[in-house]
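Here the complex is missing one protein chain, while the rest keep their positions.
Going by the order they are written in, the chains are A, B and C; count residues from 1 in each one.
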Amino acid sequence: MNKWTTPLAAISVLLVLALELAAGRSTGITLLVAMMFWASLCQGLIALAAAAELSGARWIRPIRDRVLLTYPLLLMFPALFLIFSARLDFYPWLDHGTAWLEPAFFVIRNTASLVLVAVAAHFFVRRTLAGAPGARALAVLYLLAFVVCQSLMAFDWVMSFEYPWINTLFGPYFFIEAFYLGICATALMLARATWRDRAAFQPTLKDAASLLFGFSLLWAGQLFAQYLTIWYGNIPEEVGYVYKRLAVSPLWEIAVFTLFAFFFIPFGVMVSKAAKLSPPVVGAVAVLVCLGYVLERLLFLLPDGPVHPVVLPLELALVGLPVVWATLVVRQVKTPA
Amino acid sequence: MLKSARRPLVLAGGAATGQPGGLAVALLAGLLQWTLGAVGDAVDFASAYSFDRLGTCADLARLGQRLRAKEIGVLFISRIHSLAGQPGVAPAIDAAAFPVGLTDFLTPVYQRCRIILPVPHALEAWGDAEPRRGLLSLIRPVFRPFHDTRPELDILSTLAGGQAAAKSFLFDRWRPLPGGWWQNGFHQTRPAGVTPALRPAETLAAWQSASPAAQPAPLWLVVAPSLRTYDGRSRAIPLLHEIPDPLSTVSYGPFVSVSPETARRRGLSANDLLRSGNGANRLELPLHLQAGLPPDVWQIPVDALGDLELPIDARTGEAAAVMAGLTWESTGLHRKLPVLSGSTDATGRGITPGHRKEAHHHHERHTLLPPLEHKHYRWALAIDLDRCNGCSACVAACYLENNIAITGPAEHLHGRELSWLRIQPYFNRDEPPVLLPMLCQQCGYAPCETVCPVYATYHNEEGLNVQVYNRCVGTRYCNNNCPYKARRFNWFDYDRPAPLNLLFNPEVSRRPKGVMEKCTFCIQRIRAAKDLAKDQARLVRDGEVTPACAQTCPAGAITFGNLLDPGSRVSALAHSGRAYRVLEELGTEPAVYYLSKRVK
Amino acid sequence: MSLGTYYQNLETDVLAAMRKPSTLYWVALAFSGALFAMGMGLWGYQIMTGIGASGKMHPVGWALYITNFVFWVGIAHSGTLISAVLFLFRARFRSSFNRSAEAMTVIAVMTAGLFPLIHLGRVWFFYWLMPYPNQRHLWVNFRSPLVWDVFAVSTYFTVSLIFFYTGLIPDLAVARRHATGLKRWVYRVLSLGWEGKPNQWNHYNQLYMFLAAFATPLVISVHSVVSWDFAMSVIPGWHTTIFAPYFVAGAIFSGTGMVITLVVPMRKILGLEKYITIDHFESIAKILLFTSLIVSYAYIVEFALAYYSGNVFETAHFSYRLLGDYRYFYWMMLLCNSLLPLTLFFKPLRRNLKYLFILSIFVNIGMWLERFVIIITALAHDYDPYNWGNFAPTLVDVGIDIGSFGMFFMLFLIFTKMLPVLSITEVKEHAE
Partner (left out) sequence: MTREWLYHDKESFLLKLKELLAAGTPPERLTIMTPFHVHEVDHLLHLKPSPLKIFTLIGAAAGLAAGWGLTIYTSLDWPLRTGGKPIVAIPAYVIVAFELTILIGAIVTFGAFLFLGRFPVLKVITGGDATEAQFLIQEHREEDE
């Protein structure tokens, strides 16, 4: 983390705004995908640190400060969401809304939750780095904000496209994925660090890799719990959502890919101890999971609204730039004394 | 309204004519029928029931007076099972010097007799009847009498000094009739068309004189004949208590009903024990809240009357079915009624025709499961809700055909009746009342089947949702997961004391305790038909199989058949615009189609 | 105090618990044994008369028995959680709880295992639920959640038992030295002649690691399967995707509660204050709080989405849960599971054993009620209003329910006298 991160973030937000204005309505809900991915990743990073803080985990120590110092990135997302709110008209409920699905309320509560997360992260990180008391309380606070924000992402950003379809596990599924992303980002940072200083970081890398392994299993469990229930219940209104995404190409292929990216490959690879210790392998798996996340978002959203094939990579890159900078490029960590 | 109708029909009767102004109503109805030209066309006096050989309540009342005046020594009573509401006749019997009862089962009336001469059941003896004018039918016994009994005819002819020979006596009277009756058992003559000459002017005058001054009464008591026991004559048949009254869904015990609003206004609640009348005419009944009743109307089935006397209209000689000014006060006690329906409001639930739902927002039906396939047959049922009047004959038929256990009042209070087929009444907020016969829907994607751990229920290749009683271990999961709750569980071993065990249908196995059971479209009948078809190397023809319920339905509301046969009546009905399926949006693909004009 | 004497004291302290029991113990044992006997007797009566002896009816085909089944399986969960998961996360405080928690697991699964049998209409055919070769070529329906249950619960029992026993082996060797007479021989055999040689330890560690690694996903899978007994149905209030994680969290929540209920008095009576410290309890209390939050989250989501969707059946069901015939149970449940545990945010309360003990009792009640409410309300008020009906338990229901508690406490009391209630080996290991 250094002084460039914040300006970079500001610039990329402005560029995104420019892009959206330039490309106009044709961008559809592209921004939603880019936003959701990077927001979940950043929130997940801090969430991982917070969870480690609460469970008094020692393993994360070597990398902790670098992870924590990504917190200012979280401020990008409320801004980006406000930009996206110009595209609400892609939501089917916009004309005949309900008490909950009401445009103004929708924008306010989602922006607020993103701000809340950023603020909670800010205080939690400051306290923790300063080693001041009450850091744990703030960690709890952050995690609560994180859960609320991710649940809203699931239920508002994505699920409401298919109103009145409901899936109660959607929220938990989202924040587990966000946490998973956070672990991936940490693993990437560790892979890079281990590359430079094997002795100092390898044990930590191994632990992060084990977490990847564990979460691949947990993720599979969550997915299975949803699919099994819907498949078994066989209620048309409920099955429709899955059916639409499994019956047609290329969505079907995407679904299979995400299954491999999130579960089979991480699980299969991370079984072996050697793989857990090798920075390139862990890094590759982490990247794969991130890719899986993006594609899964496409799986969710493609049937609901237009995603611009050119704008999507651009926006992913633009929003990603400061994040990559803060996590991977920046070298020295200046921990405030 | 009459103008708009294509072939208007005006009918009067029941409560309409049973009230003080009843005669006026009857006359007005006659006038209307006459003016609409319905007489002789829709209204056929020729083949009406021959009431001309019957007395009126007034006659009975007169008999009572004569008895009390000791004008009668020996009194023979036969074929009277209830004197509910008949003014003071029953008590008067005691005044007779020597009342003799001829009956096949004991009712309160016969308990007053000095001696009882047991007569055989109608199925045990020769006899004849004239159900309606011009139709004479000969009744022949179907089995030898179980007990040492004598037919009425024997008894009477012996007393008359002749010899006991009911059969010969009958045949002497039937022999002169033109032949043919010994083959088909009945003799029919088309009676001369009776078109009574109606004199409008006089009728009108009579009507004006008859119509009484409208008297406002605080509340009315309507005495309706009970659907199950009529005037109480069938009270001794246990099955008729097991089957609930279709509107109130009360099975055991008499009750008085009033609309929920009225009850609320009067601070009464369900199962309150109410008292009415006084002295000998005292009546104590638990309260049932009946949706659909107009305010301030109390309604009791006639068989609940007990000794309460009904006033008699001198001009018609008939007992009034409507009484004014009868008050009910709470006794502060409660008597829980077995009300089998949890609620009668299904608004918006996709159950009644007015609220049926599309299977899916989009037109194609989504499923992740393979499509349903059936070989040769997909048995299905079509129930015409516009024809069904809730008479519950189908329910009775189902009980008898399938050896369904009778569990009794105590179990009914626990919600443990075992009927496979039931009449569900609905009084939705925005829809006229619906009577919905509910039975196992033989779903294609049946939720019950998949959850059974031991394959005790599975989908056979004819689309039936079969139940293997021997295999069932009684997890009850299937019924939990049935959206229609159409399955029944044997909580205990239920046995039928002799001679009721004679009622068992040998084609259907009895179920022991701990086993789930359900409707399978009378699979035993389907099997029989298929065996026949197999012998003749063909498929079962349409109409060859008829489940007990369809066979019994007097309105012909139930149609059974093979959905895969495009020529079958059921597939025609299922594909008609009137058809819908209950809870269709659950995607269970039921094989029971409900028909209603309200659907389209 | 030198380590040597510390070890000596530890052994004597822990094994002292296994010396001759007090009269109080005998009274407690007799009492719980009597309750258990009563339960069995009532079960016998029910088998003779039929399931009708219990309060179940149409439409409520499942009631207290399944409630108890889910409850006890839930109780069984924290045992393996505390042992396995905390072992994998290298959390030290596990060593003071794991033994009693694992014992609790084994006992609770045995108790739970009875209820699927008790609730069967024809229990004498229970073996039809097992896949065994037979002339009729009739197998079981592997698509039925009840068959998944058979596999999940029996697997859970077996693995928990192995895990429990493996942990015991070195301690049995210790017990063997302190015991005399017949008991000594029993421990000798049970300890498999353990010596503590390096190669033995080498294999032993691997074994324990793998068992922990197996047990962790097992914990999650077992209660997910239990939750799917309900989620697989199409009944509003049962059919919802969140059930699996929600039930798992609930199970751990209730199990942790029961651990506290058992260990607080045990620690006092057996005088183990030195080894089971307040810090340990605080850590457990945190787990309790954490799982309580997850469960509350699930409650909120279930309700919110039901109203969000505006689905007539969903909204009707949840309104019924909140305001219907069983509302008092539901409100009590919310109090016990969602509100009271929030007090654990306050450190002093987390460290107050009396408070923790009382709270844990409330948690047990709350979680029992949760299962009761979920099962009964969903069945009592489903799609077709004609079928609605209310369940009221009979004496047989209640008696068998109480009997199961009798069985559980009876077996746990026997455990405290038969086996070392603390993992002597691990406490030693962590002593440095």
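By definition in this document, a contact is a pair of C-beta atoms (placed from the backbone, for glycine too) under 8 Å apart; a residue touches a chain by one contact, two chains touch by 3 or more.
Since the structure is predicted, the reported quantities are computational estimates derived from the model, not experimental observations.
Peer 1: Which of the chains on display does the removed chain touch in the whole complex?
Peer 2: Looking at the entire complex, the absent chain's contacts are A, B, C.
Peer 1: Which of C:Thr49, C:Thr155 or C:Ser338 sits in contact with the chain that's absent?
Peer 2: C:Thr155
Peer 1: Using the touch definition up top, pick the residue from C:Trp139, C:Phe303, C:Trp331 or C:Tyr355 that touches the left-out chain.
Peer 2: Once the missing chain is taken into account, the touching residue is C:Trp139.
Peer 1: Looking at B:Glu449, B:Glu517 or B:Glu584, which makes contact with the chain not pictured?
Peer 2: Here the residue in touch with the unshown chain is B:Glu449.
Peer 1: Check each of C:Tyr204, C:Tyr307 or C:Phe362 against the chain that is not shown and name the one that touches it.
Peer 2: Only one listed residue reaches the unshown chain, and that is C:Tyr204.
Peer 1: Which residues does chain B use to touch the chain missing from this display?
Peer 2: Spelled out for chain B, the touching residues are 367, 369-370, 372, 444-452, 455, 457-459, 461, 589.
Peer 1: Can you name the residues of chain C that touch the chain not displayed here?
Peer 2: Listed in rising order, the touching residues are 2-5, 7, 11, 131, 137-143, 147-148, 151-152, 154-155, 158-159, 162-163, 166, 170, 173-174, 176-177, 188-189, 191-207, 210-211, 214, 217-218, 221, 225, 228, 425-426, 428-429, 432.
Peer 1: What residues on chain A make contact with the chain left out of this view?
Peer 2: Given the touch definition above, chain A has residues 224, 227-228, 231-232, 234 touching the missing chain.
Definition applied: only the chains that are shown with their structure count from here on.
Peer 1: Comparing the two chain pairs, does B-C have more C-beta contacts than A-B, or is it the other way round?
Peer 2: So, comparing the two chain pairs, more contacts are at B-C.
Peer 1: Taking each chain's centre as the mean of its CA atoms, how far is chain A from chain C in angstrom?
Peer 2: Inter-chain centre distance comes to 35 Å.
Peer 1: Suppose each chain is reduced to the average of its Cα coordinates; what separation in Å results between chain A and chain B?
Peer 2: 66
Peer 1: Quick one: chain B and chain C, Cα centre-to-centre, how many Å?
Peer 2: 53
Peer 1: Give the residues of chain B touching no fewer than two other chains, as numbers and ranges.
Peer 2: Each of 447, 450, 586 in chain B touches at least two other chains.
Peer 1: Residues touching two or more other chains, restricted to chain A: which are they?
Peer 2: In chain A, the residues touching two or more other chains are 230, 232, 234-235.
Peer 1: Where on chain A does chain C make contact in their complex?
Peer 2: Touching chain C: residues 55, 57, 98, 100-101, 140, 147, 151, 155, 163-172, 217-218, 221-222, 225-226, 228-230, 232-235 of chain A.
Peer 1: Okay, in this complex, where on chain C does chain B touch?
Peer 2: Interface residues on the chain C side: 49-52, 55-59, 61-62, 119-123, 125-126, 128-129, 138-141, 143-147, 150, 229, 232-235, 312-313, 379, 381-389.
Peer 1: Within the complex, which stretch of chain A touches chain B?
Peer 2: 230-232, 234-237, 239-240, 242-244, 246
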